[in-house]
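Excluded from the complex is one protein chain; the other protein chains are retained at their positions.
Labels run A, B and C following the written order; every chain starts at residue 1.
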Amino acid sequence: MSDTKKSFLIINRKAPYGCSAARDALDVALTISVFEQPLSLLFMDDAVLQLLPAQNPAGIGQKNLSANLAMLEMYDIDQLHVCSEALQQRGLRAEDIELNINLLDRSGIATLIKQHDQVLSF
Amino acid sequence: MTLHTINKTPTESSALNNCLASLSDGDALLLIENGVYAAMPGYAELFTRLPASIQCYLLGEDSSARGLNDLNPDFRSIDYDGFVELSCRYNKVVSWF
Amino acid sequence: MIFSIVVTGAPYSSQAADSALRYCKSLLKLEHQIHRIFFYADGVHNASELAVPPQDETNIPSEWAQLAEQHKLDIVVCIAAAVRRGVLDENEAGRYEKSSHNLTLPFVLSGLGQLVEAGIVSDRVVTFGA
Partner (left out) sequence: MAEILINDQPVPVDPEGFLRNLDDWTPEAAEQLALQEGVQLTEAHWEILTVLRQFYQTFEMSPAMRPLVKAVAAELGPDKGKSIYLMSLFPGSPAKLASKIAGLPKPTNCL
(Lines give C-alpha, C1' and ligand atoms only; values in the text may rest on other atoms or scores of the structure.)
Protein backbone atom coordinates (compact mmCIF):
# COMPACT_ATOMS: atom_id res chain seq x y z
CA MET A 1 0.00 0.00 0.00
CA SER A 2 1.44 3.38 -0.92
CA ASP A 3 2.27 6.00 1.68
CA THR A 4 0.47 8.69 -0.26
CA LYS A 5 -2.75 9.84 1.34
CA LYS A 6 -5.68 11.44 -0.39
CA SER A 7 -8.68 12.70 1.49
CA PHE A 8 -11.98 11.33 0.20
CA LEU A 9 -15.45 12.79 0.50
CA ILE A 10 -18.45 10.61 -0.27
CA ILE A 11 -21.59 12.57 -1.08
CA ASN A 12 -24.77 10.63 -0.41
CA ARG A 13 -27.94 12.01 -1.96
CA LYS A 14 -30.32 9.08 -2.29
CA ALA A 15 -32.87 7.50 0.02
CA PRO A 16 -32.15 3.91 1.05
CA TYR A 17 -33.73 0.69 -0.31
CA GLY A 18 -35.33 2.09 -3.50
CA CYS A 19 -32.02 2.01 -5.32
CA SER A 20 -28.55 0.68 -4.62
CA ALA A 21 -26.85 4.04 -4.06
CA ALA A 22 -26.82 3.98 -0.25
CA ARG A 23 -25.31 0.50 -0.18
CA ASP A 24 -22.83 1.28 -2.95
CA ALA A 25 -21.63 4.33 -1.02
CA LEU A 26 -21.32 2.35 2.21
CA ASP A 27 -19.17 -0.33 0.55
CA VAL A 28 -16.86 2.32 -0.87
CA ALA A 29 -16.63 4.03 2.52
CA LEU A 30 -15.63 0.77 4.23
CA THR A 31 -12.98 0.12 1.60
CA ILE A 32 -11.51 3.62 1.93
CA SER A 33 -11.28 2.99 5.65
CA VAL A 34 -9.49 -0.33 5.10
CA PHE A 35 -6.98 1.60 2.97
CA GLU A 36 -6.60 4.02 5.89
CA GLN A 37 -7.28 7.16 3.89
CA PRO A 38 -8.91 10.22 5.46
CA LEU A 39 -12.64 10.03 4.78
CA SER A 40 -15.76 12.12 5.35
CA LEU A 41 -19.33 11.22 4.53
CA LEU A 42 -21.89 13.84 3.63
CA PHE A 43 -25.60 13.10 3.74
CA MET A 44 -27.63 15.62 1.79
CA ASP A 45 -31.00 15.72 0.09
CA ASP A 46 -32.89 12.38 0.34
CA ALA A 47 -29.85 10.66 1.83
CA VAL A 48 -30.76 12.05 5.25
CA LEU A 49 -33.54 9.45 5.12
CA GLN A 50 -30.83 6.81 5.42
CA LEU A 51 -30.36 8.03 8.98
CA LEU A 52 -33.90 7.38 10.20
CA PRO A 53 -34.10 5.04 13.19
CA ALA A 54 -36.33 1.96 13.42
CA GLN A 55 -35.69 0.68 9.89
CA ASN A 56 -36.84 -2.89 9.48
CA PRO A 57 -36.39 -4.06 5.89
CA ALA A 58 -36.86 -7.79 6.57
CA GLY A 59 -40.17 -7.63 4.72
CA ILE A 60 -38.53 -6.35 1.53
CA GLY A 61 -35.63 -8.77 1.56
CA GLN A 62 -32.91 -6.23 2.15
CA LYS A 63 -30.26 -5.67 4.79
CA ASN A 64 -30.86 -3.15 7.51
CA LEU A 65 -28.97 -0.02 6.43
CA SER A 66 -29.19 1.55 9.87
CA ALA A 67 -27.47 -1.54 11.34
CA ASN A 68 -24.81 -1.20 8.65
CA LEU A 69 -24.34 2.51 9.34
CA ALA A 70 -23.95 1.80 13.05
CA MET A 71 -20.91 -0.24 12.02
CA LEU A 72 -19.07 2.81 10.62
CA GLU A 73 -17.74 3.48 14.10
CA MET A 74 -16.06 0.06 14.12
CA TYR A 75 -14.22 1.11 10.97
CA ASP A 76 -13.19 4.39 12.65
CA ILE A 77 -15.31 6.37 10.23
CA ASP A 78 -16.46 9.26 12.38
CA GLN A 79 -16.73 12.22 10.02
CA LEU A 80 -20.47 12.09 9.34
CA HIS A 81 -21.80 15.38 8.03
CA VAL A 82 -25.48 16.05 7.52
CA CYS A 83 -27.13 18.87 5.59
CA SER A 84 -29.31 20.69 8.12
CA GLU A 85 -31.55 22.11 5.39
CA ALA A 86 -32.31 18.59 4.10
CA LEU A 87 -33.31 17.49 7.61
CA GLN A 88 -35.54 20.51 8.05
CA GLN A 89 -37.27 20.07 4.70
CA ARG A 90 -38.26 16.55 5.77
CA GLY A 91 -39.41 17.53 9.24
CA LEU A 92 -36.53 15.70 10.93
CA ARG A 93 -34.54 16.83 13.92
CA ALA A 94 -30.90 16.07 14.61
CA GLU A 95 -32.01 14.45 17.87
CA ASP A 96 -33.91 11.82 15.86
CA ILE A 97 -30.63 10.48 14.52
CA GLU A 98 -28.81 7.95 16.63
CA LEU A 99 -25.42 8.40 14.99
CA ASN A 100 -22.90 10.99 16.03
CA ILE A 101 -23.33 13.59 13.29
CA ASN A 102 -22.17 17.06 12.45
CA LEU A 103 -24.76 19.47 11.00
CA LEU A 104 -23.75 21.65 8.07
CA ASP A 105 -25.40 24.57 6.33
CA ARG A 106 -24.81 25.45 2.67
CA SER A 107 -21.52 27.18 3.20
CA GLY A 108 -20.38 24.32 5.41
CA ILE A 109 -21.06 21.91 2.56
CA ALA A 110 -19.17 24.10 0.09
CA THR A 111 -16.21 24.18 2.46
CA LEU A 112 -16.32 20.42 2.97
CA ILE A 113 -16.10 19.83 -0.79
CA LYS A 114 -13.24 22.30 -1.04
CA GLN A 115 -11.30 20.56 1.72
CA HIS A 116 -11.17 17.10 0.13
CA ASP A 117 -8.97 15.77 -2.67
CA GLN A 118 -11.41 13.31 -4.25
CA VAL A 119 -15.19 13.51 -4.17
CA LEU A 120 -17.31 10.47 -5.01
CA SER A 121 -21.08 10.86 -5.46
CA PHE A 122 -23.87 8.40 -4.82
CA MET B 1 -11.75 25.23 -7.03
CA THR B 2 -14.09 22.59 -8.30
CA LEU B 3 -15.67 21.69 -11.62
CA HIS B 4 -19.24 20.51 -11.05
CA THR B 5 -20.93 18.44 -13.77
CA ILE B 6 -24.72 18.10 -13.83
CA ASN B 7 -26.37 15.53 -16.09
CA LYS B 8 -30.08 15.82 -15.19
CA THR B 9 -32.74 18.38 -16.16
CA PRO B 10 -33.71 20.79 -13.36
CA THR B 11 -36.81 18.72 -12.62
CA GLU B 12 -35.83 15.11 -13.17
CA SER B 13 -33.57 15.00 -10.12
CA SER B 14 -32.29 17.28 -7.39
CA ALA B 15 -28.81 17.23 -8.94
CA LEU B 16 -28.83 20.84 -10.13
CA ASN B 17 -30.41 22.13 -6.94
CA ASN B 18 -27.97 20.28 -4.72
CA CYS B 19 -25.09 21.45 -6.85
CA LEU B 20 -26.15 25.11 -6.74
CA ALA B 21 -26.39 24.83 -2.96
CA SER B 22 -22.84 23.50 -2.70
CA LEU B 23 -20.80 25.94 -4.77
CA SER B 24 -17.76 27.88 -3.63
CA ASP B 25 -16.52 31.08 -5.20
CA GLY B 26 -14.43 30.34 -8.25
CA ASP B 27 -16.08 26.99 -9.01
CA ALA B 28 -17.41 26.12 -12.47
CA LEU B 29 -20.60 24.45 -13.67
CA LEU B 30 -20.69 22.15 -16.67
CA LEU B 31 -24.03 20.90 -17.98
CA ILE B 32 -23.82 17.54 -19.75
CA GLU B 33 -26.33 14.99 -21.07
CA ASN B 34 -29.86 15.98 -19.94
CA GLY B 35 -28.25 18.66 -17.80
CA VAL B 36 -27.99 20.92 -20.86
CA TYR B 37 -31.73 21.59 -20.77
CA ALA B 38 -31.06 23.81 -17.76
CA ALA B 39 -29.51 26.31 -20.16
CA MET B 40 -32.86 26.91 -21.87
CA PRO B 41 -33.89 30.56 -21.41
CA GLY B 42 -36.90 29.47 -19.38
CA TYR B 43 -34.62 28.31 -16.59
CA ALA B 44 -32.47 31.46 -16.54
CA GLU B 45 -33.98 32.45 -13.20
CA LEU B 46 -32.19 29.52 -11.54
CA PHE B 47 -28.81 31.08 -12.25
CA THR B 48 -29.41 34.78 -11.68
CA ARG B 49 -28.11 34.69 -8.12
CA LEU B 50 -24.86 32.90 -8.94
CA PRO B 51 -21.76 34.87 -7.97
CA ALA B 52 -19.93 36.33 -10.96
CA SER B 53 -16.92 34.16 -10.09
CA ILE B 54 -18.78 31.00 -11.15
CA GLN B 55 -18.09 30.08 -14.78
CA CYS B 56 -20.87 28.22 -16.61
CA TYR B 57 -20.36 25.77 -19.47
CA LEU B 58 -22.36 23.26 -21.40
CA LEU B 59 -21.36 20.35 -23.59
CA GLY B 60 -22.13 21.31 -27.19
CA GLU B 61 -22.53 17.71 -28.37
CA ASP B 62 -25.33 17.24 -25.87
CA SER B 63 -27.16 20.51 -26.62
CA SER B 64 -26.98 19.95 -30.39
CA ALA B 65 -28.24 16.40 -29.96
CA ARG B 66 -31.29 17.78 -28.20
CA GLY B 67 -32.04 20.49 -30.75
CA LEU B 68 -31.30 23.31 -28.34
CA ASN B 69 -30.47 26.70 -29.83
CA ASP B 70 -30.50 30.25 -28.47
CA LEU B 71 -29.49 29.06 -25.02
CA ASN B 72 -28.77 31.13 -21.94
CA PRO B 73 -25.78 33.27 -23.03
CA ASP B 74 -24.15 32.83 -19.62
CA PHE B 75 -23.29 29.26 -20.64
CA ARG B 76 -20.34 28.78 -22.93
CA SER B 77 -20.54 25.79 -25.24
CA ILE B 78 -17.51 23.47 -25.17
CA ASP B 79 -16.68 20.06 -26.64
CA TYR B 80 -15.20 16.95 -24.96
CA ASP B 81 -11.67 18.32 -25.32
CA GLY B 82 -12.88 21.44 -23.53
CA PHE B 83 -14.38 19.22 -20.82
CA VAL B 84 -10.98 17.57 -20.34
CA GLU B 85 -9.25 20.96 -20.24
CA LEU B 86 -11.67 22.18 -17.57
CA SER B 87 -11.08 19.00 -15.57
CA CYS B 88 -7.39 19.89 -15.49
CA ARG B 89 -7.87 23.58 -14.80
CA TYR B 90 -10.00 22.95 -11.70
CA ASN B 91 -8.69 20.98 -8.71
CA LYS B 92 -11.31 18.28 -8.81
CA VAL B 93 -14.47 17.21 -10.56
CA VAL B 94 -17.69 16.59 -8.65
CA SER B 95 -20.48 14.82 -10.53
CA TRP B 96 -24.11 15.52 -9.72
CA PHE B 97 -26.52 12.97 -11.15
CA MET C 1 -2.17 14.44 -15.81
CA ILE C 2 -3.26 11.12 -14.33
CA PHE C 3 -6.98 10.44 -14.56
CA SER C 4 -9.23 7.68 -13.35
CA ILE C 5 -12.81 7.28 -14.50
CA VAL C 6 -15.78 5.80 -12.69
CA VAL C 7 -18.83 4.62 -14.63
CA THR C 8 -22.00 3.73 -12.72
CA GLY C 9 -24.52 3.63 -15.56
CA ALA C 10 -25.43 0.59 -17.65
CA PRO C 11 -25.03 1.06 -21.39
CA TYR C 12 -28.27 1.80 -23.25
CA SER C 13 -30.12 2.59 -19.98
CA SER C 14 -28.40 5.90 -19.49
CA GLN C 15 -25.99 8.10 -21.39
CA ALA C 16 -23.26 7.73 -18.77
CA ALA C 17 -21.28 4.98 -20.48
CA ASP C 18 -21.27 6.74 -23.84
CA SER C 19 -20.23 10.05 -22.28
CA ALA C 20 -17.45 8.32 -20.38
CA LEU C 21 -16.21 6.66 -23.55
CA ARG C 22 -16.06 9.98 -25.40
CA TYR C 23 -14.38 11.65 -22.45
CA CYS C 24 -11.74 8.90 -22.34
CA LYS C 25 -11.06 9.29 -26.07
CA SER C 26 -10.47 13.00 -25.52
CA LEU C 27 -8.17 12.28 -22.59
CA LEU C 28 -6.06 9.97 -24.74
CA LYS C 29 -6.05 12.41 -27.66
CA LEU C 30 -4.82 15.18 -25.36
CA GLU C 31 -2.13 12.78 -24.09
CA HIS C 32 -3.29 12.43 -20.55
CA GLN C 33 -2.73 9.19 -18.70
CA ILE C 34 -5.71 7.01 -17.77
CA HIS C 35 -4.70 5.05 -14.69
CA ARG C 36 -7.89 3.02 -14.53
CA ILE C 37 -11.52 2.95 -15.60
CA PHE C 38 -13.66 1.49 -12.85
CA PHE C 39 -17.17 0.15 -13.46
CA TYR C 40 -19.43 0.14 -10.44
CA ALA C 41 -23.14 -0.44 -9.65
CA ASP C 42 -25.12 -0.83 -12.92
CA GLY C 43 -21.96 0.19 -14.75
CA VAL C 44 -20.87 -3.45 -14.55
CA HIS C 45 -23.13 -4.20 -17.53
CA ASN C 46 -20.61 -2.33 -19.70
CA ALA C 47 -18.50 -5.47 -19.47
CA SER C 48 -21.06 -7.96 -20.75
CA GLU C 49 -19.83 -9.84 -23.79
CA LEU C 50 -23.40 -10.89 -24.49
CA ALA C 51 -24.68 -7.40 -25.30
CA VAL C 52 -26.01 -7.37 -28.87
CA PRO C 53 -27.09 -3.88 -29.90
CA PRO C 54 -28.47 -3.46 -33.46
CA GLN C 55 -25.77 -3.13 -36.13
CA ASP C 56 -26.40 0.57 -36.65
CA GLU C 57 -25.86 1.37 -32.96
CA THR C 58 -22.65 1.63 -30.97
CA ASN C 59 -21.55 -1.60 -29.32
CA ILE C 60 -20.43 -0.02 -26.08
CA PRO C 61 -18.88 -3.08 -24.42
CA SER C 62 -16.76 -3.80 -27.47
CA GLU C 63 -15.84 -0.10 -27.80
CA TRP C 64 -14.44 -0.25 -24.27
CA ALA C 65 -12.59 -3.44 -25.04
CA GLN C 66 -11.07 -2.00 -28.23
CA LEU C 67 -10.05 1.21 -26.53
CA ALA C 68 -8.47 -0.71 -23.68
CA GLU C 69 -6.56 -2.98 -26.01
CA GLN C 70 -5.31 -0.15 -28.19
CA HIS C 71 -4.09 1.94 -25.28
CA LYS C 72 -3.31 -0.78 -22.74
CA LEU C 73 -5.91 0.55 -20.32
CA ASP C 74 -6.79 -1.06 -17.01
CA ILE C 75 -10.57 -1.55 -17.17
CA VAL C 76 -11.82 -2.95 -13.90
CA VAL C 77 -15.28 -4.10 -12.91
CA CYS C 78 -16.32 -4.18 -9.25
CA ILE C 79 -16.55 -7.87 -8.48
CA ALA C 80 -19.24 -7.62 -5.82
CA ALA C 81 -21.47 -5.43 -8.01
CA ALA C 82 -20.81 -7.67 -11.02
CA VAL C 83 -21.45 -11.14 -9.63
CA ARG C 84 -24.67 -9.88 -8.06
CA ARG C 85 -25.85 -8.68 -11.47
CA GLY C 86 -24.72 -11.74 -13.38
CA VAL C 87 -21.49 -10.46 -14.94
CA LEU C 88 -18.94 -13.22 -14.31
CA ASP C 89 -15.53 -14.22 -15.53
CA GLU C 90 -14.45 -17.82 -15.87
CA ASN C 91 -13.02 -17.98 -12.39
CA GLU C 92 -16.14 -16.62 -10.66
CA ALA C 93 -18.37 -18.81 -12.79
CA GLY C 94 -16.42 -21.75 -11.40
CA ARG C 95 -16.59 -20.41 -7.87
CA TYR C 96 -20.37 -20.12 -8.02
CA GLU C 97 -20.86 -23.23 -10.15
CA LYS C 98 -22.37 -21.41 -13.12
CA SER C 99 -22.38 -23.01 -16.55
CA SER C 100 -21.21 -19.91 -18.42
CA HIS C 101 -19.41 -16.64 -18.06
CA ASN C 102 -19.76 -13.35 -19.91
CA LEU C 103 -17.03 -10.89 -18.98
CA THR C 104 -15.58 -9.26 -22.09
CA LEU C 105 -11.79 -9.32 -22.20
CA PRO C 106 -9.71 -7.33 -21.31
CA PHE C 107 -12.13 -6.23 -18.56
CA VAL C 108 -11.11 -7.71 -15.21
CA LEU C 109 -13.17 -8.31 -12.08
CA SER C 110 -11.64 -6.91 -8.92
CA GLY C 111 -12.48 -5.36 -5.59
CA LEU C 112 -13.38 -1.84 -4.55
CA GLY C 113 -9.80 -1.46 -3.42
CA GLN C 114 -9.03 -0.79 -7.09
CA LEU C 115 -11.32 2.24 -6.96
CA VAL C 116 -9.71 3.54 -3.79
CA GLU C 117 -6.19 2.96 -5.12
CA ALA C 118 -7.19 4.82 -8.30
CA GLY C 119 -8.34 7.73 -6.15
CA ILE C 120 -5.04 7.75 -4.30
CA VAL C 121 -2.75 7.76 -7.31
CA SER C 122 -4.81 9.85 -9.74
CA ASP C 123 -4.82 13.63 -10.02
CA ARG C 124 -8.47 13.52 -11.02
CA VAL C 125 -11.29 11.02 -10.59
CA VAL C 126 -14.23 11.76 -12.86
CA THR C 127 -17.51 9.93 -12.30
CA PHE C 128 -20.09 9.33 -15.00
CA GLY C 129 -23.26 8.52 -13.10
CA ALA C 130 -26.65 7.29 -14.20
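Please note the rule applied: a contact is a pair of C-beta atoms (placed from the backbone, for glycine too) under 8 Å apart; a residue touches a chain by one contact, two chains touch by 3 or more.
Remember, it's a predicted structure, so these values are computed and weren't measured experimentally.
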Missing chain: touched chains present in the view: A, C
Per the touch definition above, residue among A:Ser7, A:Asn68 or A:Asn102 touching the missing chain: A:Asn68
Contacting the left-out chain in the complete assembly, out of C:Asp74, C:Glu92 or C:Asp123: C:Glu92
Interface residues of chain C (partner: the chain not displayed): 79-80, 83-84, 92, 94-95, 97, 109, 111-113
Chain A residues that touch the omitted chain in the full complex: 30-31, 33-34, 63-64, 67-68, 70-71, 74-76
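Just so we're on the same page, only the chains that are shown with their structure count from here on.
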Between chain C and chain B, distance of the C-alpha-averaged centres to the nearest whole Å: 25
Residues of chain A whose C-beta touches two or more other chains: 117-118, 121
Shared interface positions of chain B, touching two or more other chains: 92-93, 95, 97
Contact footprint of chain A on chain B as seen in their complex: 2, 14-15, 17-18, 21-24, 92-97
Touch list for chain A against partner chain B, complex: 11, 13, 44-46, 85, 106, 109-111, 113-114, 116-119, 121
Complex contacts: residues of chain B adjacent to chain C: 5, 7, 32-34, 61, 80-81, 83-85, 87-88, 92-93, 95, 97
